[in-house]
Structures are given as C-alpha cells and as structure tokens.
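Encoded as structure tokens, here's the structure I'll be asking about.
Only one protein chain is missing from this complex, and each of the others stays in its spot.
In this document, chain identifiers A and B correspond to the written order of the chains, with residue numbering beginning at 1 in each.
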Amino acid sequence: MLLIRCPYCEEDRPEVEFRYAGEAHVARSLQPSAESDADWAQYLYIRSSPKGWHRERWHHVHGCGRFLNALRHTVSDRIAATYAVGAALPEPPAPAQGGKADA
Amino acid sequence: MVDPRAPACPVASLDLPGNAATGMVAAAYFRARLSMRAAPDAAGRLGEPLGLRLDGRTNTAEISASGGTCALRLGPDEWLLLSRTEPPDALAARIAATAGGTPHALVDVSHRHAGLELAGPAVEAVLASGCPLPLGIAAFPPGRATRTLLAKAEILLWRLAADRFHIDVARSLAPYTVGVLREAIGVEVAIAELRSGQ
Partner (left out) sequence: MSRPPVETSAERFRTINGGRIDRTRRLSFTFDGKPLTGHPGDTLASALLASGVHLVGRSFKYHRPRGILSAGSEEPNALVTVRRGWRRATPNLRATEVELYDGLVAESQNRWPSLAFDLASVNDRLAPLLSAGFYYKTFMGPRWGRLGANGAWTRLYEPLIRRMAGLGRAPLDSDPDRYATRYDHCDALIVGAGPAGLMAALAAAEAGLSVIVADEQAEPGGSLLAETTSAVHGRPAWTWLADTVAQLARMPRVRLLPRTTAFGCYPDHLIGLAERLGDHLAEVPKGLPRERLWQVRAREVVLATGAIERPLVFPGNDRPGIMLAGAVETYLERFGVMAGTRAVVVTACDSAYPIAANLAEHGIEVARIVELRQAAGEAARATAEAARLAIVAGAEVVGTRGRHRVRAAEIAAPGDRRERIDCDLVAMAGGFTPTLHLFSQLRGQLAWDEAAGTLLPAAAVPHVHVAGAAAGRSGLTDVLESGARAGEAAARSLASGGASQSAATPTRLSPRSATSAPSPARRRPAPPAGRAFVDFQNDVTASDLALATREGFQAIEHVKRYTTTGMATDQGKTSNVNALGLVGGLLGRGIDAVGHTTFRPPYTPVTFGTLAGEARGQLLDPIRVTGIDPSSRARGAVFEDVGQWQRARYFPRPGEDMHAAVARECRTVRGTVGVLDASTLGKIEVVGPGAAEFLDRLYVTALASLPVGRCRYAVMLSEAGFVMDDGIVARLADDRFHITTTTGGAARVLAHMEDYRQTEFTDLVCWLTSTTEQWGVIAVQGPKARDVLEPLIEGVNIAAGALPHMGVAEGRILGVPMRLFRVSFTGELGYEVNVASGYARDIWDELLARSEALGGCPYGTEAMHVLRAEKGFIIVGQESDGTVTPGDLGLPVGKAKADFVGKRSLARPDMVVSDRPQLVGLEVAEGGGVLEEGAQVTQHATPRPGTPALGHVTSAYWSEALRQPIALALVKGGRARIGETLHVPMPDGARVVRVVSPVFYDPLGDRIDG
C-alpha cells in the first residue's frame, strides 16, 4: 500500500484513501466539436503508458476529496512528487536515481 | 403529526459495545450538521456570525469561543459546521444573513451521518484495528479531524482528547461501523486478559 502525499492535506496518507484517476494533463478540448475524429479518439483512448516516470492523477476520495497529480515510476512504484491541480510541474528525479528504479 | 425536533437516531437501536478497561462506544448527537463550501479566503467572513475564524489548516477542528459551534475543516474549501443545540436552518440563516454576495454553498446534512463517541484507555488500539492512519498523540493530536477509513467504511475521525474520539459515519454504515468497533474492543479485551493471565 503506497503512501501518497496529498498536496491539499499536506500530509502522507495511505493509498486506500485514494482512487487512481488516470494519466494527468490530458486536457479536454475547449471546443470538442472542432476536433477531428482522429484527434478525439486520441484524447479518449490513447495514453502514454510509459515504462518509467508517469504523471497521473489520484483522487483523495476518502480524505479531502481533491484530485491531485503524482509523478510515479511505473516500475519501482515510487512516487517522486505530488502536486496540486494547476501547480508547476515537478521534474522527475535525476536519471541516476531513475535508472536505479528501472533496474 | 411527527415531532420535527425528535428525529430517529440511527444508532438508537444498536447495541453499543464497551469495556471500561478498553473503550466504550456511545451515541453522540448533533442537532445540526451543515456542509459549508467556499473559497478559503472567503471563509473567515462566513464564519464571523458563528464566532469562527475558519482559518485553521485542513483536517483540524475549530470550536467557537462560546463553545456552541464547531467547524471541522475537511478540505481546502470545505467545512462541516456542527451544533449540538441549534437547528440547522437557524445556523444557516445566521450565515446567510451576513454572507452578502460571497459565493458559498450551505447544505443541511444533519441526518446524513450518525455520531459515535469512543472513549477509553485503548482507543488508539481499537481504532488502529481498521484505520490506517497513525493515531499516536503526536501524529493525531486532539483537535485533529479528518475523513478516513475504518475497515471498509468511510468515517470522519475527530480526536477530542487523548482518550476520546468522535466518529461520524454515514447513517447506513452505522451498524457496520459499530460492528467493527465491537469486534476490535472484543479483541483488545481478549488479548489483555491473555497477557494478564500470563
């Protein structure tokens, strides 16, 4: 069970209080009707699914109720940072550390 | 006619567990529960008529100087206002009277939850049977209040004193929550008896 720092509660909270909410920063078009079928399909269904650092959303559903962003490594399961919606994007840790997590 | 001042208490029919050496569960009644939502910087103004500053951190409780009203800040823009005596519409009217154009939401949720009070020397251990948060006095001091989980039920957990917690739980989950607490108290009692017998 992960320990996730909620940027709104400003504390580490157990994973069971959260629900995973998919890849982060997949913004909905301001004018969906102007999107091509291909672009819209991309928005709906295509996700980056990287082996490595992944920006994703979690919902603190059994806590403060906020959606938050996390930078998590999909191999090591390590969360390097969490940040509020609209906050500046934290950078992934230096490759040396990331590389270790990859191993 | 049905007496509007006497709603059915959702835990009234439940057999509440308790052991003096471990923990006792009692019903805790609030007449009014109001969910208040507003931008953090507007909250102070809304709390004024209740004597609340509403500037505490998320997951903390504030009690008005008169002691009549409590506000639990459950999220950055969410407060649960509680009163044991004042009816919810009166409480809401006091806020609305001075709110002016401040955008906010006030929703009466007085009946949504059931209140329980858990008190006794082993309250931390009893709660730790199903609550994954650190509950030590340093990590979870009196005055701290947050939504979390107890086993499979979402609860609102508010520490009143070193050996006393308030639990608010959705009405329909009250029997389950009481069952979980009964089981946990039973376990603590049995293990304490085993240790003392050794």
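Keep this in mind: contacts are C-beta pairs under 8 Å (C-beta built on N, C-alpha and C of every residue); 3 or more make two chains touch, one makes a residue touch a chain.
Worth saying up front: this structure is predicted, and the values here are computed from it rather than measured.
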Touch assignment to the omitted chain, from B:Ala21, B:Ala105 or B:Ala162, lands on B:Ala105
Where the unshown chain meets chain A, residue by residue = 1-3, 14-15, 19, 21, 27-29, 31-33, 35, 37, 40-41, 44-45, 57, 59, 61, 65-67, 76-77, 85, 103
Hidden partner sits against chain B at residues 1-4, 7-10, 13, 35, 37, 77, 103-113, 125, 128-134, 136, 139, 151-153, 170-173, 175-176, 179-180, 183-184, 186-187, 189-191, 193-194, 197
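Quick note on the criterion: only the chains that are shown with their structure count from here on.
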Whole-Å distance, C-alpha centre of chain A to that of chain B, is 31
If you look only at chain A, which of its residues touch chain B in the complex?
-> 1, 8-11, 13-14, 16-17, 62-66
Any idea which chain B residues touch chain A in the complex?
-> 57-59, 74-76, 78, 132-133, 146-149, 154
